[in-house]
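Quick one: the structure is below, and I'll ask about it shortly.
Every protein chain but one is kept in place in this view of the complex.
Entry: chain A
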Amino acid sequence: MDPRDFWGNRTKSCLCLILLFAVLLGFYSNVFSLIPRRQTEKSQSSPEAHHVQGRRESLTLSEGDGHLDSCRIPEVPRLLYPKAQLLKPSRVDVLVMTPWFAPVVWDGTFDSALLDVQFRNTTIGLTVFAIKKYVVFLRLFLETAEKYFMVGHKVIYYVFTDRPADVPQIALQDGRQVVVLHVGNYRRWQDISMHRMEMISNFSRQRFLREVDYLVCLDVDMKFSDHVGVEILAPLFGTLHPGFYAADRQSFTYERRPLSRAYIPRDEGDFYYAGGFFGGSVPEVYRLTTACHQAMTADQAQGIEAVWHDESHLNRYLLSHKPSKVLSPEYLWDERMLQRPPLLRKLRYVAVPKNHTEIRN
């Protein structure tokens, strides 16, 4: 063949080569980036499956899980702190561990410095709902949260509101931000309370999974009055309701009508958990809120509403899915309604006085 043809051939093969190389590059980069994406997708699939007790699924552990237990055991650098005495229990007046090995978090049972180091790369999301007139509680809530909640860690406040303009501007520390999520409202306060579950569930899947490791779901008509830190973080945690920590299971205000999905018989139940303070890793909170929302929807179809709304459903869920940590009533108290007992050394998160009838209309 003549020289010109030869060069033409060579150029064509070079071009082919470059084209194929580009295709291969694109193909392989997609394959490699698909691996982590596939893992996070898998961890979100089939929430219903976790209703079935003890079903084990094959899931790769994604980085987004953020369980302290499921991630690598965190390495702690050299730290000086007092040694724990094996023959000296930290608290003798209260139960510090449930029979299924979940710690009950009281003052004196934990070392904050140690835990802060173990959780140093953790981002915590805080969800709070300020619907209709409840926006007035935001200022005090956020200001006290800046002083006491997860100080020194990265925090994202997710404020769900129907009035974004009324969300106050608060001076925030480094590494902390407020994200305002505009949502609709409901006529009845019971509906607003119950739909919190649905909204947390939706946003968990849409954004929380990517942005935070742990979620803490709180009531807004409260304020922080003492340290609330990473000692609360666990794959799934609930808080003891201040009115029932000393009560027998028969007097817990569980939903007692068998027709409801939140039904708990009189001879069952560990604790009465409060609906205003629960949380865990994002996947676990997603499962909890999805399950509660589905149960509430099923109840609505049957024409029944649980006696304490989302709190009843939360208790039903936490009976069958035992939390990995339980927070003592230090973490949720109402000074006006209850006499403070000596076993509560600190009050960390307390109710703000409010006029119920005025605020709920």
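The working rule: a contact is a pair of C-beta atoms (placed from the backbone, for glycine too) under 8 Å apart; a residue touches a chain by one contact, two chains touch by 3 or more; residues count from 1.
Rule of thumb we're sticking to: contacts and distances are computed from a predicted model.
K.L.:
Pick, from "ORM1-like protein 3", "Dynein light chain Tctex-type family member 5", "Globoside alpha-1,3-N-acetylgalactosaminyltransferase 1" or "Tumor suppressor candidate 3", the protein name that UniProt gives for the chain of this complex that is not shown.
P.N.:
"Globoside alpha-1,3-N-acetylgalactosaminyltransferase 1"
K.L.:
Among A:125, A:235 or A:276, single out the residue that touches the unshown chain.
P.N.:
A:235
K.L.:
Based on the whole complex, identify which of A:256, A:322 or A:346 touches the chain you can't see.
P.N.:
A:322
K.L.:
Residues of chain A in contact with the chain that isn't shown?
P.N.:
That gives, for chain A, the contact residues 9, 13, 16-17, 20, 24, 28, 31-32, 35, 50, 52-61, 67-70, 72-81, 83-90, 92-101, 103-105, 109-111, 114-115, 118, 231, 235-236, 240, 245-246, 248-249, 267, 269-271, 281, 284, 287, 319-325, 343.
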